[in-house]
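Supplied in structure tokens, the structure appears directly below.
What you see is the complex with one protein chain gone and the rest in place.
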């Protein structure tokens, strides 16, 4: 059995991934934020400078949206990619967006700084292999019923194709509890830090599905050792085309960043974004 | 909100899907069997006539295998498709195989009579849309953490593209119980018959992961109203390249078919394979 | 490690438990039915003869009800026990009722023919030990998050105190699926028959929480090898004080018994109630 590339045995030292002028992993902490979907240019052009000012390191937004029903809004596609890219360019923020289909790889590669593989595709092995041959960082979300081992082996599909820039993302698992949208598995964050050298961030928005829980859970995740957060934010959560109930408004995100920064500072002097 | 195409409201009458000289749904019951993976031509050429003789309606076998680890056997690919096709042709059995990647669609379409979408891809919406434009039946497995509603909406992605030949397949969901590989959700079979006109079959092999439970669970599924079964069988389960522990040997499958036939007969006079 | 008393290694032969003039286990199949709660004497005195006539073997009804909220109807207590007992006596049916508190043991023992331990108390070890010292059969429901092994070890608490008359009852486990109240684990029935000599019955009412699913799931359970059923029935399900939505009306139960009898007949000549 070859030594797994994701494992602590393979690399004792934490992997640090640099994107533009920030980094994640190896002590560097990163905050990614943006709306669930790129709804229109106004939303993105309004949000981007606000996020930049409050210290966000990268801008997120979905152009291709995986939706449970075929009759729900499916994202703006190429137009969404272009808006996201321009919004990032205007303020100097790298951008993260999800790739759903191997045939869209070139398009997404052209506009994204970090390519996201969503929960539903965590075991879409063709897609994993495709981004495994890319030279851009991949944000790999945990599948909603994936064990920690399956998640790390999904990362191995990417690593084994040559791309060593994998950022893991815990976003909650599906359990019997339905007060929250999913159940954030905070011990999985600690377990991944133990088992792997890869950075792991947390998505408190999908994990909880409730904006009032996003702040406490984010603080908990950072104190437990997460290397960063990816948070949903919207200028008008009530009118978001998707996931409004779990989105923060910009003021709430600014406060979250301050709270999280306090947690980071009391633990370690190393902070991302340098 | 448009009336969902999968729903009982859309069609009160059960959908019957005909494949070669058998049918599934609307009272017709079907048994699909074969090894987990098409390992080599000898296995398939030995099994096919045995299965035909015992009354199996279609032959299954994976050419592209979705495996948790990138270092596990990944299937024979095109060669596997060709062997499966030939094995079916020799004895006059239609064949079922899994499609993993939209780029393999033409190949799989050429050799398969029924195209399987596996659990891990139940919400791979690109793949669903692709088979939604095909004129061959699709076997849609339930995702291991998918709700009944999400499963039916995944079927809707196929139906809404124009392909109305969708066979649903319950194959166990992931729960805390780990004596069995998954937990067969038998009530989901009854619920689907209530909510939808589509046929629904059961995979007792992946559901239980234990050959000794395959027979009782198969009988239970048919008595609860399933329209058929898809069962793993191998000439030498101990030496199977994957899933040996849950595979029946041919003699066990022959007995299962007799047992299941008795259940079917005591319930309804309509039997598949006519 | 002593050989577990519940195990097949301890006794190859199935345990048959006789209650009045019926039996369960070792080929004998039993149907227990009644309302969730003993609401009043009219309900019980009306139902009992109907159930007797349609071939039910024992009458169920809760006098002490474990309710999630302290403000819900908690059962009639001693009065409920007496009504249940009288209803059974009038028509010659043994009765089953739940024991919640060790201090109520003498009362429940006096009026019940079978003592039920509910799901919430499956690991109430004091209660298990108490009924383990009784000379009446115990119906042990599986806890809603109990593994098969934990369930069998709960039975071991009873057996090891000397009471060998334990009837296991699968009533659904808690999973992410919430279309149904719980998820009936039909493979657990088959697994228990494999691992243990004890009889195992199924509660399709609590397992599904939906009356329209009770019949198909009951047929499935019996075909998979269950030794019996415990079903909720009410003269007026819409007005039941608890669990109305999952209760059958008497006519539906009569049909269920016929359907289940057909399944039993096509499998084995041995039928309970002799």
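Order of writing sets the labels: A, B and C. Residues in every chain begin at 1.
Everything that follows uses one rule, which is that a contact is a pair of C-beta atoms (placed from the backbone, for glycine too) under 8 Å apart; a residue touches a chain by one contact, two chains touch by 3 or more.
Note that the coordinates shown come from a computational prediction; the quantities given were computed from them, not determined experimentally.
Across the complete structure, the visible chains that the omitted chain touches are A, B, C.
Within the full complex, the residue among A:186, A:201, A:231 or A:256 touching the omitted chain is A:186. Between the chain not shown and the residues A:31, A:81, A:112 or A:148, the one that touches is A:148.
Checked against the full complex, the candidates C:46, C:86, C:107 or C:160 give a single residue touching the omitted chain, namely C:160. The chain omitted from view is touched by exactly one of A:90, A:103 or A:194, namely A:194.
Touching the missing chain, out of A:33, A:139, A:222 or A:240, is residue A:222. The chain not displayed touches subunit C at residues 1-2, 66-71, 100-103, 120-121, 123-126, 143-145, 149-150, 153, 156-157, 160, 174. Contact between subunit A and the absent chain runs through residues 145, 147-149, 173, 175-180, 183-191, 193-194, 207-208, 210, 212-213, 216-217, 219-225, 262-263, 265-267. For subunit B, the residues touching the absent chain in the complete assembly are 145, 174-176, 178.
Basically, only the chains that are shown with their structure count from here on.
With centres set at the average Cα position, the gap from subunit B to subunit C is 34 Å. Annotation for subunit C: residues touching 2 or more other chains are 145, 175-176, 178.
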